[in-house]
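Okay, so here's the structure we're looking at.
Every protein chain except one is present and positioned as in the full complex.
Note that the chains are named A, B, C, D, E, F and G in the order they appear, and that numbering of residues resets to 1 at the start of each chain.
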Amino acid sequence: MSGYEEMDFCKLDVDREERTGFPEVIFGLGKTPEQAEAIFGRIAEVHGRALVTRASAEMAERIQAAYPGAVYDPVSRLIRLDGEPKRLPGTVAVLTGGTSDIPVAEEAACTAEWMGCQVDRIYDVGVAGIHRLLAQMDRIRAASVVIAVAGMEGALASVAGGLVRRPVIAVPTSVGYGANLQGVTTMLAMLTSCASGVTVVNIDNGFGAAYQAAVILQLVAEASEK
Amino acid sequence: MSGYEEMDFCKLDVDREERTGFPEVIFGLGKTPEQAEAIFGRIAEVHGRALVTRASAEMAERIQAAYPGAVYDPVSRLIRLDGEPKRLPGTVAVLTGGTSDIPVAEEAACTAEWMGCQVDRIYDVGVAGIHRLLAQMDRIRAASVVIAVAGMEGALASVAGGLVRRPVIAVPTSVGYGANLQGVTTMLAMLTSCASGVTVVNIDNGFGAAYQAAVILQLVAEASEK
Amino acid sequence: MSGYEEMDFCKLDVDREERTGFPEVIFGLGKTPEQAEAIFGRIAEVHGRALVTRASAEMAERIQAAYPGAVYDPVSRLIRLDGEPKRLPGTVAVLTGGTSDIPVAEEAACTAEWMGCQVDRIYDVGVAGIHRLLAQMDRIRAASVVIAVAGMEGALASVAGGLVRRPVIAVPTSVGYGANLQGVTTMLAMLTSCASGVTVVNIDNGFGAAYQAAVILQLVAEASEK
Amino acid sequence: MSGYEEMDFCKLDVDREERTGFPEVIFGLGKTPEQAEAIFGRIAEVHGRALVTRASAEMAERIQAAYPGAVYDPVSRLIRLDGEPKRLPGTVAVLTGGTSDIPVAEEAACTAEWMGCQVDRIYDVGVAGIHRLLAQMDRIRAASVVIAVAGMEGALASVAGGLVRRPVIAVPTSVGYGANLQGVTTMLAMLTSCASGVTVVNIDNGFGAAYQAAVILQLVAEASEK
Amino acid sequence: MSGYEEMDFCKLDVDREERTGFPEVIFGLGKTPEQAEAIFGRIAEVHGRALVTRASAEMAERIQAAYPGAVYDPVSRLIRLDGEPKRLPGTVAVLTGGTSDIPVAEEAACTAEWMGCQVDRIYDVGVAGIHRLLAQMDRIRAASVVIAVAGMEGALASVAGGLVRRPVIAVPTSVGYGANLQGVTTMLAMLTSCASGVTVVNIDNGFGAAYQAAVILQLVAEASEK
Amino acid sequence: MSGYEEMDFCKLDVDREERTGFPEVIFGLGKTPEQAEAIFGRIAEVHGRALVTRASAEMAERIQAAYPGAVYDPVSRLIRLDGEPKRLPGTVAVLTGGTSDIPVAEEAACTAEWMGCQVDRIYDVGVAGIHRLLAQMDRIRAASVVIAVAGMEGALASVAGGLVRRPVIAVPTSVGYGANLQGVTTMLAMLTSCASGVTVVNIDNGFGAAYQAAVILQLVAEASEK
Amino acid sequence: MSGYEEMDFCKLDVDREERTGFPEVIFGLGKTPEQAEAIFGRIAEVHGRALVTRASAEMAERIQAAYPGAVYDPVSRLIRLDGEPKRLPGTVAVLTGGTSDIPVAEEAACTAEWMGCQVDRIYDVGVAGIHRLLAQMDRIRAASVVIAVAGMEGALASVAGGLVRRPVIAVPTSVGYGANLQGVTTMLAMLTSCASGVTVVNIDNGFGAAYQAAVILQLVAEASEK
Partner (left out) sequence: MSGYEEMDFCKLDVDREERTGFPEVIFGLGKTPEQAEAIFGRIAEVHGRALVTRASAEMAERIQAAYPGAVYDPVSRLIRLDGEPKRLPGTVAVLTGGTSDIPVAEEAACTAEWMGCQVDRIYDVGVAGIHRLLAQMDRIRAASVVIAVAGMEGALASVAGGLVRRPVIAVPTSVGYGANLQGVTTMLAMLTSCASGVTVVNIDNGFGAAYQAAVILQLVAEASEK
């Protein structure tokens, strides 16, 4: 536990990759394009790769001007500069309840890819038409980690949780209205799920779920290497 | 719109059966055994049948002493005096997610029976083991009205709602802890269900769901008679 | 329980009409006009009719360009392509507390019509001037199903629930301010109604109430046919 | 603005009657019987009358031992020592939705009587059987101030508010369960009532409503005297 | 209890003045300018005076074009057409905690004036500088009814409530941020006030407080006339 | 997806071990001792091991009478019958913020042991004395999965999350008062943690965290075997 | 930052006095009497003084048996063993709104005394009788730090905050009912106070307020010594 780098307006955690296996990721929300660019540049320099979440188009434009290798995806709102991450074993299945959950699912899927995971996208398998989910059981069961992204009542997490022998991470989305309370109901419902061992991240936090998934696969990789 | 009967401490809605098809039902909570008995007696006299919900054992004892035909069920907490209700067509399927939801489900099932419905109890078919639910699809689809009783995240309502061509009435229960918020999460989740046309009643309100089911079947009966 | 159709970004539930009696309805919120049009087109092709709820003007313009028979109503925000739905028996009465509740009521009324119901609109009969409601009792009692649409304290549902022998479905609206909490108070008040057997749908969910009403009338129709 | 009296554990507001027209009333909750008795005694000495709200039986026993003229009513939980209050003009109508609201209504009615009002009790006129309320319209309209005591969705306040030309004070009660949220829903619903000019007091605060009613009639009395 | 007038989109409560003493007031929020104008016109015709609350500038422009006597005040957002209301006795004191509460206070003050009251505006007397309030005690005590308009913690209601012998009506405003929860905290705090007999209306509901004040003074007037 | 066993009051998911790697665990809350014993017996018969969570002393007594090998721990409230679970690789570190969090931590630790994990208990390392946590860094970093159990503001999860390269699962406890809101604040705080990739389970749900941990280590084991 | 002492079930922060000026205080809630006694004993040995908050009578009995110098006060629920604390300069004024707030106020007052402060208790000066507060202004203004303890709407904090040139620490209490929400309303109201620079602690947390007051006076003492 040691070094960080003093920048003008922040303290860059350059030791983070050694400590946790992954470089610091830039949370774009609430940062100016200038701040994001400065941090992005320094991280790219040190680690050879960088990631911004919740990035605005303006932020992307500025960063891409300086770093032509950086790619911006307006759906997931990620700016990625892919280095050569260590390839992690297994796959991460990313499920969504509906089409409106796709932006959050893409934040998860692209983050996981940036971190070295192979991703299987299985979208629009919400429980109101349960046969759509059941028809995908083979793909879902083949995954090492399952990320269940859903809004409204979030029942996808419970149903998926009861079907697989792998860790299920639930991502509540703010898709819904009224009694949904901007995703708070979804989040609470997932936390009180009747399925054992489903864990939950913050509303719309596709990044967080992917991060945990990658950390799990990093554990698998390092355990296998021993 | 006309008559009611002035009792010592309340105004008895004796016209209710003519107006709505069913006599007034006594909500036991917050009434003294004396009050419950007095109303029970008068309703039994006028209508030949009576029902108390949320009844205490003490209340039951007192009423049964006076009305030996009255039956008390400690699970559903109902006191029933069955008259000869008009037999309603079709069946009401009452589903539960788990075994802890049974008291609320029994309140629904017994109320529906008292109102003249035939009931099919399909318990412990929660979504964490979805094959238990799917194995019962024939019975569920044979019902005229489906009452889905569940606690925790209440996903049963959404899954059932997507599978049947009949009205689904969801009853959230207060089974759960922490993020469940004494059933408030379950209730909100059911209201924001991704399934079309699921309607919801208050937490633990098995009576209300059964009442609506019976009213629907009364409509069917009266429509068929025409 | 079987087939669905894999589209580019979603899984279309083409079996739904056979399973539930009605084609899948498109929830417009959170979909791009392109997505809405694509699904609309495929549903129209398969079922000969289609419905979009919460549609934007832009979405309507695009769909109407491709499907001139589609009608857009900016008040209810529905895009309808009416096929030849099976005519359902009876009528659905749609009540509102005030004039501000009309958009939600129209979502209910037009959805019910699209599903084959005959609708009786009884608007502005809120309880602060109870004689307006009482003056309409004959029309309300003539209905097979009553949908009570109200904002603020939502008392209309309780008063209506006590007056009729038919199912009452309450739709809380987000009309109100302050203590109304964007309709959450209305919704909770309707759920804790003193009237027996009122069921409730999500805030502003006129569609959901109409769907349940049509499902009830479909039950009546199918029961009569037997 | 001047005097108060220093007691051992509190500061008695002996000027209050001159300032506001009524002596300080003792809120029993959270006080020991000893404290209640000490304050009661001093107030009785100064003003010739005293009132304790939310009194326990133990508190009553102790006070009655010392002040035989004090009367305890276990329903309203009031201990009253009636002096010779100034007789206030008009009447206060106290309405309840159901029988479970009676304890709170009695707190209101007895407080108003202690303060010099004439009270008309009109109980069990909840809106689920609206004809019971309408049948009492003459008595309700004859009142100078109307106190509407109701639990559950609290619709009584809105209906009453639309019918009379007099101030309506709504008292939400904690009668209900689930979505009722221990009366919070009732309270919020009354605050967002569609009736003009209904004012609201705290949950179960029959005392507060009666106090305001008496203050209004005191204003009438003093205005007439001029 | 009888007549109302069927308009195109609403049912006008023309009997209201006879029943309650005041014509129906138009709640502008959620109405189109066309709807507001149509109702305004009919009310003006029947009663010779009219009032719109929460009116937009566009609504005002349209109404003023048709009814040159109508006056619009952008601070209180009221459109008034003053007839010759019955002059009510006494005065209504309208207090505010700060300058940001003035719009709500003006809604109260102008409504009260339109209803026939004399108003004394006592602004910016919040409790963080208690001497400002104490310096106005003579004016406050001279009033027949006190309306206390305050945001933030709303302590003005409690302090005022303890000082006067007249009804105090508290109006919570949405002035504040963070823990204020858009005025919900203020409202709850006023409801749990330590002062006896303060009643409360909805957040920012200056109209409701004024309405109740006028109804009280109407009672005084009618009592004096007898 | 296939078989379950119909018991008198429930449907036993006997296929669960094959499907997920672990037998069904009995949630004791809301079950009668008779029900718990019956399920326990059947699971023990089929799988050779069983676990009850949230077990009462009475439940334990009854089960131990029938199954002398069953062990009851009143702190964690678990009844365990240990079979010969597959030994899982690595260790699970269970951290607590304070001594009051130990019952929840023990539920986690003992569940993990029952599922085949090796557990390292690191208790009372809350952040108000951060050096206690830092002094344990070697043990914490040696773990394969970290479970952080904490009440109050739950900061332990954020601090731990920033220090390790392994999955961190946070368990909010209901330890605290007032603003803690029975653990809801802790839970929300952990969900909005500034550390990347911390996932969260329900309040006091030590079982759920342990289950996910064991599932992760099962993945590691099965990946290594390949 | 260094040493702590490993006890059987916890890690004792023996360095705390050197680091912060005060020994660790034992939070009694959720600890067994045995645990409390063990920690008490070790702290008394190391520091010569000890304090337990939220102590039960049983806990006190056990500790007093072993440490006869320990004093238990059932009102404040503190067990104190007073060493010879450094006498801190100035005084701490502890105010309460009513008599029901006294237990929390005593927790504050006795804690401050144990930490070396001189305390001035000024009780029952709530704002509903503002002259009681104003009559004590000299004593309040003479204090170095003011602790304002109040329940209900908590207005005392705002009024006091506007009157003094010294730090005001507000302690919301859970005294109240209904809209008080067990003190949550009080707490939020104090946080959104219109007075500048009032800081707030948790509901009923008299200890926390006193701790901060003592830390402020320790700063004064150490600054004066320089």
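The definition used in the following text is that a residue touches a chain if its C-beta (ideal position, glycine included) is under 8 Å from a C-beta of that chain, and two chains touch if they have at least 3 such contacts.
Quick caveat, the model's predicted, so the values are computed rather than measured.
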Touch with the omitted chain, as defined above, among G:Ser144, G:Ser158, G:Thr173 or G:Thr186: G:Ser144
Candidates F:Ser144, F:Ser158 or F:Gln212 - the one touching the absent chain: F:Ser158
Candidates F:Val14, F:Ala189 or F:Ile203 - the one touching the absent chain: F:Ala189
Residues of subunit E (touch criterion as defined above) contacting the omitted chain: 98-100, 102, 123-125, 129-132, 134-135, 175, 177-181
Touch list for subunit G against the chain that is not drawn: 1, 19-21, 25, 89-90, 134, 137, 144-145, 162-167, 169, 187, 191-192, 196-202, 207-209, 211-212, 214-216, 218-220, 223-224
Positions on subunit A where the hidden chain makes contact: 1-2, 4, 9-11, 13, 15-16, 29-31, 35, 172, 174, 182-184, 187, 202-205
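The working rule: only the chains that are shown with their structure count from here on.
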Winner on C-beta contact pairs when E-G is weighed against A-C: E-G
Subunit F-subunit G separation of Cα centroids, rounded to whole Å: 36
Centre distance in Å when subunit D and subunit F are each reduced to the mean of their C-alpha atoms: 52
Interchain centroid distance [CA atoms averaged], subunit C/subunit D, Å: 44
Shared-contact residues (touching 2 or more other chains) in subunit D: 1, 98, 129-130, 134, 162-163, 177-181, 187, 191-192, 196, 202
